[in-house]
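Only a single protein chain was left out; the remaining protein chains are all shown in position.
By letter and in written order, the chains are A and B; residue numbering begins at 1 in each of them.
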Amino acid sequence: MAGYVSRGFRRRRRADDDDAGRLPPGQYAEPGFPVLSAGPTPRVDLAEWRLRVEGLVARPREWTWEEVQALPRSTFEGDIHCVTKWSKLGTSFAGVSVDVLLDQTEPLPEATHVIAFCYGGYTTNLPLEDVRDGKAWVVWEHEGGPLPPEHGGPARLLVPHLYFWKSAKWLAGLRLIDHDQPGFWESLGYHNRGDPWREERYWGD
Amino acid sequence: MGRLSWRLARVAEIKPETPRVASLALDVPSWDGHQAGQHVDLRLTAEDGYQAERSYSIASAPDGQRVELTVERLDDGEVSPYLAGEVRQGDQLELRGPIGLYFVWQPGLGGPLLLVAGGSGVVPLMAMLRHRAASGSRVQTRLLYSSRTLEDVIYREELERLAVAGDGLTVTHTLTRAQPPGWQGYNRRIDAAMLKEVGWPPDERPLAYVCGPTRLVEAVADDLVALGHDPFRVKTERFGPTGVQ
Partner (left out) sequence: MDEADLRMDGNHVAGMLAEVFQFDMTVEWSGCAACGDRHQLGALQAYGHGMGAVLSCPSCGQTLLRVARGGGRWWLDLRGMAWLQLDEGARLPE
């Protein structure tokens, strides 16, 4: 979609030279944190908030806000990549590793995929292996402060090695299943896995 | 090539309106005209290939030779500081349009007209007022226009001139943040009481056009319906959180 280059137009702030190696193909460095939403920001009362892991697990369970805060704390520092072409380099989130949640719920051998489901109805699908072994978190802090509602607070999924639409905002739980089931954007043309380094933006990529 | 394909428009003239707002008069090749209230999409491409698209309401009346856009510069904006700050006469911009037949008025639709604007939401309504004046229409029209301060009122002198022309237009301002000494007008956000005082009673069956920040547009539309106006005669165009498309 090449366009006419308008004299003097540039992004608000440009990337540094050393960003180049960290950017997946087709991405631009963005110092801000754009808010992209497909619907209204859900309002969730922390007293009612629950995080569930269910489906093909031996011990499905649910955590309250207090219970999830008491789990071993884990932080991520690194880069996130949005399919709309912005990448935020060198950001940080804190919460709990999905590995902790899976250790407590014991996925069954036939579980191959995960549906992340959310307050407000958003869903996204992922291969189970993409949320294990240190690759995914449930986070409620961003850059040292509480995750704001417009960015998914109280808590969101964080899967930074995939495009950021997989890091589902307003997370309510993970459901383990034995097949791949397209979520909200995946059922509307987006890629089922979404690896930014292979530019897996749309199905068929 | 359809009208909705991208084409290059040339900036013919830049006119400051307020400290943060400028109008751009564009020469658009093969422009077939537009209806008052429609908008265009602009697409800007940087040298590194980065692209940004934004929509801007057309400010000029349909009879003009040029297509005029009015842009409010947002401090943290990406496109508006370029359009209302960097752009120079002779620059070219990719443009697509006109589009948006829902939010249009022309004299054949009649009235009476209630136009409600918040900030830069006045732009498409100004196209309607300019069209109304140029076509000699005497449709009874009331503009209720909310701005932060008097300095932020876009098209202020032109609105004064149109309002004293004696052809059935009244313009009412409300200044929500600061008022000049001696200000006798409204000094608060638009609410149902103000709409009832300034607007038409429902049995006149006015056509209402509401444009500006999302929150203002939704509150005003809800108030008008609660006052008894026909929801299908209340047209809305939301400009999003900051009041700019």
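We adopt the following convention: a contact is a pair of C-beta atoms (placed from the backbone, for glycine too) under 8 Å apart; a residue touches a chain by one contact, two chains touch by 3 or more.
Quantities reported herein were computed from a predicted structural model and do not represent experimental measurements.
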Contact set of chain B toward the excluded chain (per top definition): 2-4, 32, 39, 41, 53, 55, 96-97, 99-103, 214-215, 218, 235-238, 240-241, 245
Absent-chain interface as seen on chain A, which is shown: 34-41, 43, 83-85, 150, 165, 185, 187-190, 201-202, 205
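In this section, only the chains that are shown with their structure count from here on.
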Residues of chain B defined as touching chain A within the complex: 6, 8, 43-52, 76, 78, 82, 86-88, 91-94
Parts of chain A lying in touch with chain B, wherever the complex brings them together: 1-12, 14, 28, 85
